[in-house]
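Note that one protein chain of the assembly has been removed; the remaining protein chains are unaltered in position.
After this line comes subunit A, so read on.
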Amino acid sequence: MPTIKADQTLDCKGLACPMPIVKTKKAIDQLEAGKVIEVLATDKGSLADIQGWAKNTGHQYLGTYTEGEVLKHYLRKAKSSEAKEETKFPHTLTNEELQKKLEDNEKVTVLDVREPAEYAFNRIPGAISIPLGELEERIQELNEEQDIHVVCRTGARSDLACQLLADKGFKNVRNVIPGMSGWTGPTESNQ
């Protein structure tokens, strides 16, 4: 069973409906936008309910793993401005352009700057994971000479990542627009 990094873990084991959702709501209210929460629950009904609740509130439901009796749900707190944020980095390419490059086996690096839990449930095969918040300290993991295609969910975090990489002297960096929210190409996930 994969271990997924979350910013907070909320233990709702042994609690019956409605408490898992009531507690999740309280916890997510305290959480910083963009952060990921892991909710542990034993109530089987929590799966459909947490999905329904996330859909109605706009929080991002990432996925669920089952470990014996325990369901581990992953959610990312919505950032109200995320969808509207203007992207500033001038060099972009579309999802379709990236998909074509991958299909043509071009040598490209796909850098996924979303949170580890988002990456774990749904990613472009072969993508490297460095969350935006860790990019500066882990920048030496990347090669300045490579063609780097940066992807996130909507193109906002990847825009910031592209700006950061360009400031650090990376020459061939592009922001993939819109990113995973509109990705129709092949994906993979942790098993």
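To be clear about the criterion, a residue touches a chain if its C-beta (ideal position, glycine included) is under 8 Å from a C-beta of that chain, and two chains touch if they have at least 3 such contacts; residues count from 1.
By our rule, contacts and distances are computed from a predicted model.
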Select, from "Carbon-phosphorus lyase complex subunit PhnI", "Polar amino acid transport system permease protein", "Cation:proton antiporter" or "Hydroxyacylglutathione hydrolase", the UniProt-recorded name of the complex's unshown chain. "Hydroxyacylglutathione hydrolase"
Option from A:M19, A:I128 or A:A166 whose C-beta touches the chain left out: A:M19
Since one chain isn't shown, list which residues of subunit A touch it in the complete complex. 16-19, 21-22, 25, 44-45, 48-49, 51-53, 56
